[in-house]
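Subset of chains shown; positions unchanged.
We call the chains A and B, going by the order they appear; numbering starts again at 1 in every chain.
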Amino acid sequence: GAWGSTMAESTNMRLRLPLLCIILEVILIILFGTLVEYNDDTHAKLWNENRTDSDTRNDHENEFYYRYPSFQDVHVMIFVGFGFLMTFLQRYGFSSVGFNFLIAAFSLQWATLMQGFFHGLHHGKIHVGVTSMINADFCTGSVLISFGAVLGKTSPVQLLVMAIFEVTLFAVNEFILLSILGVNDAGGSMTIHTFGAYFGLVVTRVLYRPNLDKSKHRNSSVYHSDLFAMIGTIYLWMFWPSFNSAITNYGDPQHRTAMNTYYSLAACTLATFAFSALVNPEGKLDMVHIQNAALAGGVAVGTAGEMMLTAFGSMIVGFLAGTISVLGYKYLTPVLESKLKIQDTCGIHNLHGMPGVLGAVVGAVTAALASPDVYGHGLQRVFADVETGKWNPQSRGGFQAISLAVTLGMALFGGLITGFILKLPIYGAPPDTHCFEDGLYWEVPGEEEGHQELYEVATPNEVEKLSS
Amino acid sequence: GAWGSTMAESTNMRLRLPLLCIILEVILIILFGTLVEYNDDTHAKLWNENRTDSDTRNDHENEFYYRYPSFQDVHVMIFVGFGFLMTFLQRYGFSSVGFNFLIAAFSLQWATLMQGFFHGLHHGKIHVGVTSMINADFCTGSVLISFGAVLGKTSPVQLLVMAIFEVTLFAVNEFILLSILGVNDAGGSMTIHTFGAYFGLVVTRVLYRPNLDKSKHRNSSVYHSDLFAMIGTIYLWMFWPSFNSAITNYGDPQHRTAMNTYYSLAACTLATFAFSALVNPEGKLDMVHIQNAALAGGVAVGTAGEMMLTAFGSMIVGFLAGTISVLGYKYLTPVLESKLKIQDTCGIHNLHGMPGVLGAVVGAVTAALASPDVYGHGLQRVFADVETGKWNPQSRGGFQAISLAVTLGMALFGGLITGFILKLPIYGAPPDTHCFEDGLYWEVPGEEEGHQELYEVATPNEVEKLSS
């Protein structure tokens, strides 16, 4: 098309994208070759050696059988869940699924290295297995949350650069929280959701486009794009119990976390439908709310889900999360854009930001209320510092609260730096007139001939003409 | 739009839906707070206490690892399977997936309470874990089957009210069958499919709309809506082995049930394609048959699947189920509507009704043919009453048959009562002119501007004009 050629210099990805992808992958391969080794459960020699030493250890005790089904559910959330959730835009489906695919495939490799480096080398080597795969997917999830804020306004090169920095800072923050402060955050209310959301919000603030309304007509859904997005929503919703429980301890914690998340999400869904109808003058439901706010219940039990929150507590938390999320979409997002110049395409502040903070607070309170009376011998399976003798519920609650502050600080600082790096005019970012548009970076079918054209040029006026 | 404003009084959900959702969720939360407790496998104290008592009990024996993968498959069937299967209507995709989501999220909570109440309190408390989650999803499935009969003709408030009653009666019927009569029905040919189908058919009979043909033009599919529906079909088909085996005993019964279902469905699919082409004058396949009848094989081995039905027997049952289901769609559904005034939008009588009855009969026969020769020590793992010494195959077969009669009675009686309750003019049901239409309860994109409008007003005549 006409604009395509005029934009050719600025957004052409022919050299930039291949060069960056190939360089990154070569670096990754070299670092993996130097640093990464199979862990005890994936190594042919080590697994079978250990097995001989102890007769009670059998193949079914390989961590694969405890974690792999959860891993696959998490994997679906990362690639189908996030990918399709963002297809709601009418002309940005290829980029939503495609760029999600690209930056996730990169991030999970880079995260393996960064998390392995920070969370403990073994004689200078990073050991990998299904748990590291889940953790890498978790870190990737954080990047995809930030992607939601800048969706439609960034080139794939920018997104990869963002992922490089965000994964690194994620690993640092996670290290501070889990290893230094020793807090609980199995489902990542803080490490994944709060971090990813506020990082992304600062990035999109720095990348603020005053003239974004030139692409406003594409910044909305059409009927079928909303149905594609519901595929993403429903998969995220269904598998969130697996997400929150994927790396908890075996046995009761894993089981309990999945169940708490299940009830939180169910209650959240009723709140979402209730408030979506309530805030609409005609009482009509809004797909944006259903697609997003119904998931806030999973975010909000990401920290406390493994604790003895009970189904009762989970449902209260889920109900609150759904409520604030819908209200955020309705009343806060427009203000964030008009007053604070935060253009948050997917509304990640409502789905991940506020519910993430809520989850951190709920986690701190639930941890502060923990007692051996309630947990029995299970206490040390949830709170690792029981074994070291340093545990007491009040200080544990305090550390959980401190962790929220650390996470917010890291996200704001990291997002600021990364935002300014992404502002450099070298990445082929889309012009204001062509945001939310696949055609810039993709061969879109039907541009030359046929049916698709029809969608593009027919306006309601023309349709009036037709029907008269 | 014009009709929107004239209908505003009757279908506006602004107060009704929020009020009902919030009241229901508050009641649920209070009841969960009062009545629900973690079971032995999800409770930090109880799981670890028991573990200390017996050295042989290890984390991998937590029921989570036996049941959770099956639970997730069932969960996908409930939310993606049922949800997308019903998106076949051209303008009802939001409602199909969305209302499915809402009533499932409510039903699984309410079912936890009702099933927990009937199936055995522990010192006045309901114990929850992955098995109760699967059972709650099963009960939810029954409500969603009934939803299929009234699809497009009911408001979300009506659907929630229907769910309240149907879940309750489901639990009563399940209690009579499993606890009083002590029969087998792991995959729910009777409890889920037969009950849900006949309950829904009676409801839709009571809600009969003589002028429904005013919405006839929307009561059909378009090309892409049929593809969305196939997502639902395929997920239901693939995961049905998990559905039928999810709550059978560990070991051989779970394994055998999954395999029997796998073969039944494969045979059913060939029957479906065969008869779909055969009943069409031009030999063309009908998406309605493929989307629905190919699943009947899963329904029809819902009772006998855990027994020694053999792959051979399963294939015969599946083949029969597919055959009667296609023939039902072709020849019976039109008669049900014209003669019996049963407007069955999804044809649940063909997918769940007749195959459910077939499954009950097959279950009774297979149970009556059971013998220690064939089952060995495995007999008591399938038929619980072997241990109590009261087992004999003929009476067992008889009880299975009685259960079918009880289920039909409960469904007809319950559907009748519920139907009349739903007939009250207070729920904002859609007018005859606006059935099968998302725009009544949803903000539909493109109503004000742009492409979607095009779909609405262009008629074949106008298109003729265009191309001349």
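Throughout what follows, a contact is a pair of C-beta atoms (placed from the backbone, for glycine too) under 8 Å apart; a residue touches a chain by one contact, two chains touch by 3 or more.
Predicted model, so just to flag it, every value in this text is computed and none were measured.
Trainee: With 2 identical chains placed here, what is the total number of copies in the full complex of this structure file?
Mentor: Copy number for the complete assembly, per this file: 3.
Definition applied: only the chains that are shown with their structure count from here on.
Trainee: Could you put a whole-Å number on the gap between the CA centroids of chain A and chain B?
Mentor: Result: the chain centres lie 32 Å from each other.
Trainee: For a test of understanding, state which residues of chain B touch chain A in their complex under the given definition.
Mentor: It comes out as residues 4, 8, 12-19, 21-22, 24-25, 28-29, 32-33, 36-38, 41-49, 51-52, 59-60, 62-65, 68-69, 72, 75-76, 79-80, 83-84, 87, 93-94, 97-98, 101-102, 105-106, 108-109, 112, 128-130, 133, 156, 224, 228, 231, 441-446, 449-455, 457-459, 462, 465-466.
Trainee: In their shared complex, at which residues does chain A touch chain B?
Mentor: Result: residues 60-61, 65-66, 69, 73, 90, 217, 220-227, 230-231, 234-235, 237-239, 241-242, 250-256, 258-259, 262-263, 265-267, 269-271, 273-275, 277-278, 280-287, 290, 294, 308, 310-312, 315-316, 319, 374-379, 381-382, 454-455, 458-460, 463, 466-467 of chain A touch chain B.
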